[in-house]
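Note that one protein chain is taken out, while the other chains of the complex remain in position.
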């Protein structure tokens, strides 16, 4: 493979920045999060439960309140009173981990271990079939954590007064989006950076994204791909009526305020991680800032099999950067033209 | 103006991230840097010298060795033995400050105060006519410094051995560029991030840029605009033969290695801040990393006139972010279509 | 001005392709189209009417049925029985001429003379204040016509049967857009070209645009600028979940079919020239083709003042291409960085 790099010359040393090894305590309270309740998901859940009960009988398992909760699972709902969770396990698509993030939207998040049901994703390092090995690595304390930055939002009325009280912050993992939605009319949005007017955007919408979200909606809108270990905020326009509106990357200390123009012919719908959240009318604003509560994601590389052949590629155990593999495998990043590789059977 | 924001609602507070106020000692040794020697430049230089001699008679002034060095100026050339400079003053275009950076390419850089000759620029906060006020602010210790990250480079031969010894690092302020140059053939370049193979790029070239350089060549090649106070490395392809090669933004802890493919049909010319530096043949590589020596640039806002009307815009003194103004004024960022503003005389 | 080209070397000869001189008969039935009824618009309408009644008393004037129709104006509504119009005059923004186009959505369109109320636009060659000169040129038969291509649409149900009968074609001047609208879920749309499957698009939406529309929504979504005298169809994706979806330009003989994927999680809203027209559910399709009825637009250059200084630029009378001026003036096409042009008063 073109990735094999036989010897390891000097310039190829170095530890990837993406993830930091971290010893975490064996979890006592685990929250299981899933959205779908299809047979395969329910089967996988059962297998999880059985495994944990057998291997770690003292561990308490929680889940959100849903109709067919398996026995031995305690009901959990977010709140100051609810029991402290020290590991979140998600099972499903990227939307499931976005949902898990939203359960901890006002404070710190426990480490998150994410499993997919057969499709991998940027936010889904593990396949459900591999749960035993992944779980045991966590119980043994052998994990690598990628702290994924989140953004917190607050809303303001036309006179600049915060709506909903000081606690109304909502943390997002991917992005906050303003969009004209069903309105046929363009949005006019004033953008402020740290209180300074940056520009008036006439567009379908605007995306304020984390590095994690840079491979989600922002990418589709033309934004750059930002490594998730960087602390930064990306501002990407959606279909701007301007030839010269380019994506911007700010330091994570910046506060971005988006204010629907007083004369804007349409309101703007706010989505947070893909969930419609509210409508902003002309003169109303949302302020977006780095959250104090990133989301600690357990990395694929942290528990990869030591006998795997990738090890021979000169990258030490636990050192490989999931992200590099993901943008190649999932996004088909820089897929080269196949002129050199066409197989005979695809001819004529 | 659309920038005026009468009251200052809560969400517009906050200190811009761009620049940090820093007290600097009154300079004792000043290095004057200019490239052109046109009459206006020489006149401006004279005025500078007179002003400094009159106001700060104990200050020593240095310049590079050039034919018509004004009297009272000491010759200076980079080197371990040369006198320690504690302020650099540049006079000319962006190229002049890039040149100043190259004079300190192997170590720390003193604060830099840059003047233009009538054209402003991203790297040129001050106009030569305003030199007296700008200089006095510096002598009074009232400055705001923007630490602009630099990149250091090292070169490797086909067997991965560093070329030119360990000290051969060269610091750039904008970018390192690989380009096929006059060769009609595409470059094939393997890109490694922290030792891991990222992709094989088939293209005219690749740019590894600082945030400062994100508004230079990288922007022309389609890269995002990155705020210069962020520590990050931008990788932007030049005319890639792929539909899916997007600009990438890495944390500043990443090391990017570009290695000309063994089978590449052409060599690759390396430019550093726009200066041709060397040719890389197939199998040879350059490694680019954040330098330990950023370049401390004195900001425009640090010495802006307190009576200025911009103050009324809700941004406190010394708080305005030059960069926001620059991308609007210089890049005409997001210049909106003029359909709303056409003047009568431009009709028919 | 940089546009002045003193001598006219050989390579600068040639007639612009944009518009063809055409003698049109003095109009007998004129349709006045306006959307807004603000005082300035009503005043301008009055002036028009007076002028026509005085100068061309035999001409009949029509308008759509609206509350405060001026006296001497006949009511007109689209239909096979309605009186034949031989000149359309629009007064208002770009939306007004789009509306005029929609009045002739099922057949041929008379020549259209468009006036703006102070803002110029791509579709608005004339300022209302200049109406007298513009009108007289038309009555004298001195016009240059730009035939702007239109697209016709037909809709199909999940079994491929046309909805609404064969006559249900609707002509658009700018574009047909499919968009997820308020749905948080991505659209999945199968694209067929002349019956052949081209691609499955997972995106916010898709735009099928005329060259005229290439400077409207398609441009905001990243499409190329296509000269309106070219016969071509542009397909531009809106926020596709793919790194490699580029705008495509087809010959005007192509038929583009967009079919909402059977498994698409959301329906798709269809807009025609910015007017919401219908919802397409999974399995339903729209087919877009060049219309047989382009819209003949009277060009600005056709009646420009012979004594104007632009004449000295080496472009003969009636030969200048409005479009070249428009993309420069209205879109600020290729606005160069102002580093060379900053005025003193914009400093510090």
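Read from first to last, the chains carry the letters A, B and C; within each, the first residue is number 1.
Simple rule for what comes next: contacts are C-beta pairs under 8 Å (C-beta built on N, C-alpha and C of every residue); 3 or more make two chains touch, one makes a residue touch a chain.
If you're wondering where the values come from, they're calculated on a predicted model, not measured in any experiment.
One chain is not depicted; across the entire complex it touches A, B, C.
When the whole complex is considered, the residue among C:36, C:69, C:103 or C:324 that touches the unshown chain is C:324. Annotation: of B:63, B:85, B:100 or B:203, B:203 touches the absent chain (contact as defined above). Across the interface with the omitted chain, chain B contributes residues 181-182, 184, 203-204, 217, 219-222, 238-241, 243-244, 269, 271, 274-276, 331-333, 335. Although one chain is not drawn, its touching partners on chain A can still be listed: residues 94, 118-121, 126-127, 129-130, 242-246, 300, 303-305, 308, 329-332, 335, 337-342, 344, 346-348.
Mapped onto chain C, the interface with the missing chain covers residues 2-3, 5, 7-17, 154, 156, 159-162, 190, 192-202, 211, 214, 219, 223-227, 229-230, 232, 234, 237, 240-251, 253-255, 257, 285, 287, 313-315, 319-321, 324, 328, 331-337.
Keep this in mind: only the chains that are shown with their structure count from here on.
Ranking every chain by how far its Cα centroid lies from the centroid of chain B, the top place goes to C. Of all chain pairs, the one joined by the greatest number of contacting C-beta pairs is A-B.
Annotation: 33 Å between the Cα-based centres of chain A and chain B.
Between chain B and chain C, the centres computed from C-alpha atoms are 44 Å apart.
Counting partners per residue, chain A has 219, 240-244, 331-333, 335 as the residues that reach two or more other chains.
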